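The complex appears here without one of its protein chains, the remainder shown in place.
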Amino acid sequence: MLSMNEISQVYRTELVETHALRELTLQVENGEFVAVTGPSGSGKTTFLNIAGLLEQASSGRYTLDGQDVSTLSDNQRSRIRNEKIGFIFQSFNLIPDLNIFDNVDVPLRYRGFNAAERRDRINQALTTVGLGSRMRHLPSQLSGGQQQRVAIARALAGDPVFLLADEPTGNLDSLMARQIMDLLEEINSAGTTIVMVTHDPELARRAHRNVQLLDGQLASPEPFVPIRTQQLNRPSA
Amino acid sequence: MEIRPILSAMTRNRTGSALVAAQIAITLTVVVNCTFMAVKRLEFIARPSGMDIDNIIVVRSFGFGGDYAHDASIAKDLETLRALPGVRAVTPSWNIPMSGGGSAMGRRASLDEDAPTFNANYYRVDEHAFAALGVKLLEGRNFRPEEIMRSDAENYSQTPPTIIVTKALADRAFPGKSALGEYLYDGLNKGSEIVGIIEHMYGAWVDWDDFDKVVWLPQRPPAPSASYLIRAEPGRRDELMPVVETTLERTNRQRLLRTNSLEEIVANSYEADRATAVLLVTAIVLLLTITCLGIVGLASFTVRQRTKQIGTRRAIGARRIDIIRYFLIENWLMTSIGIALGTGLAIGLNYLLATQFDVQRLDYGYLVGGMLALWILGFAAVANPARRAAKISPAIATRTV
Partner (left out) sequence: MFLYYLRLAKLSLSKQPMLTALMIAAIGIGIGACMTVTAYLYVLSSDPIPEKSAHLYAVRLDSWGADQPFSRDYPWEAPWQLTQRDSVALLESPIPVRQAAMRRAVYSAIPANDSVAPFFVSARMTGRDFFDMFQVPFLYGGPWSVDADKSALNTVVLSHATNEKLFGGENSVGREARLGSESFVVAGVMDRWQPTILFYDVNNGPMNDVEDVFLPWSIAGRKEIDGAGNTNCFKDELIETYWDMLESECVYNQFWAEIASSQDLEAYQVWLDTYTEGQKELGRFERPTNNRLSTVTEYMEIRGVAGDEAWVIMCIGVLFLIACMVNTIGLILARFVAKSPVIALRRALGASKAQIFRQHLVEVGLVGFAGGILGLGLSYAGLAGLRMILEEAERAARLRPELIAMTIAIAVLSAMLAGLYPTWRICRVSPASFLKTQ
């Protein structure tokens, strides 16, 4: 599904050169639920941006859904973000002026679906996250958890090949956080690949696999060992 | 508070600063040039005419019909008008000064055919003209009653034996000496002796170079039209106007009459100039308003954008006055750059207008005035947003926005 091969990202300003990622290599298989963890400054955000095609890496090879995406034009990358990736952000990033329906509609508009198809997809996505009755509400009229559900509906509506979640529960209280994680697991069990970036080990534990970043590199030399086992220092079941 | 950190902040937001500067520059360019042109117009309109314009009534009489006897009609009219209470003086005249209609002639100061010709408007008036127009006799004498020629006189021409001229014409034709007793010659070398000099009055066309060159001929106007310049006692013009008209209507029905105040006629002649001045002033006011609002809008926006930053500054000890000063200095810098640019542009535009059209060269006092005005405008515009910025709570710094 997602294959990164010796990805490096270097930021240069006049004075300093920052190596955000150093030859990162990572594979994510179809249907996996992978958590990427690491302390502040470990390169999580850069990883997220590159994985989500929001940024282009300085070097390395990135294949997504069988397609080499490391050297695409801005336009092509926009297209792939739109069609193949669903984003879930820590602060939900809903557009405050648009109601729920229109928020979910945003990526579908850029996809070029006709009105009927968009309506069906929005209805379905919002029903999936349990907000089918709130379509005309504005984001500010919803709780944080509900807002994040809308964001998830937005991510799902376009039938992406994988979801990219960035601290999806960071702005939520623990009850709501649990509900969101339940929802993500549900989505994953229905077959959608999920890559989640988080610094919270509790959260990471609910993923199938845990990848730890440190100084722009994988901290774990064995990326295929399931994280739960490793963390609890127990042999795998 | 140092200027350097403000400057470096500005260079990072180059476009925003450049736009404010550009706007100030264009505003200065337009405002300076418009003010200059408007003031020139107003000065042009306000030129002292030398005449008692406010108290003069003008009646134009146009005879028709077989029974109309021109000279007799004029004599009767004058007698009637001069007897009216409230009338100070009356002169007949063929044309009306400053009305945009009139006649001019060319005269030479010597018999030499190659001598230069001087142009002047001429008016056929009688010995009451000084009193009727309220102009001053500077030198020499007035016309004598017996000098005034009837329109059917044998020797009636544009070159009578005696004439009175304005000082402007006298000085032009006879520079450095008194024109009294000198002769002005027509193309056929017939001469008229200058017997009197008028201190100052204007001729027919307000935009004519020789507007102040005037000659009086001691003659009745030629048939069939005549105008009367009637000077009322101060303040009695408006009450006299209808009286004059009905009185003249009654004395002779074989003619048409048209009555106006000279004030109205002169205002009409300057109408286009006044309209131009109004347009220019409107442009100035509108542009200053727009620019001011634009700066207020941008400054308010900047304040909102920088809320967090300002809160942080306050948290680490900046006083309110420091915040205000920051915005004022920043704005002052942008304004000054704009003013520097605008000064060049204003001179350039004036150069363009002066070479392409009939516009005078810019008087640099206007530039200085414009600069001051825009500095003040800049301060006034940014004052309120700056005050609002100073009210931002230091507690903002600890909040996530």
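Labels A and B are assigned to the chains in the order they are written; within every chain, residues are numbered from 1.
Assume a contact is a pair of C-beta atoms (placed from the backbone, for glycine too) under 8 Å apart; a residue touches a chain by one contact, two chains touch by 3 or more.
This is a predicted model, so every value here is computed, not measured.
**Q** Pick from A:10, A:98 or A:161: which residue touches the chain that isn't shown?
**A** A:98
**Q** Which one, A:13, A:75, A:140 or A:174, makes contact with the chain that was left out?
**A** Only one listed residue reaches the unshown chain, and that is A:75.
**Q** Of the listed residues A:111, A:178 or A:199, which contacts the missing chain in the full complex?
**A** With A:111, A:178 or A:199 as choices, the missing chain is touched by A:111.
**Q** Tell me which residue among B:225, B:312 or B:336 touches the hidden chain in the full complex.
**A** B:225
**Q** Pick out which of B:44, B:156 or B:208 touches the chain that's been left out of the picture.
**A** In the full complex, the listed residue that touches the missing chain is B:156.
**Q** For chain A, which residues reach the chain that was dropped from this view?
**A** Residue positions of chain A that touch the missing chain: 45, 49, 52, 54-55, 74-75, 78-83, 87, 89-91, 93, 95, 97-98, 106-107, 109-111, 154, 158, 166, 170-171.
**Q** Suppose we count only contacts with the excluded chain; which residues of chain B make the list?
**A** That gives, for chain B, the contact residues 15-16, 19-20, 22-23, 26-27, 29-30, 33-34, 37, 62, 64-66, 156-158, 186-188, 224-225, 255-256, 258, 268, 271-272, 274-276, 278-280, 283, 286-287, 290-291, 293-294, 297-298, 301-302, 304-305, 349, 352-353, 356-359, 400.
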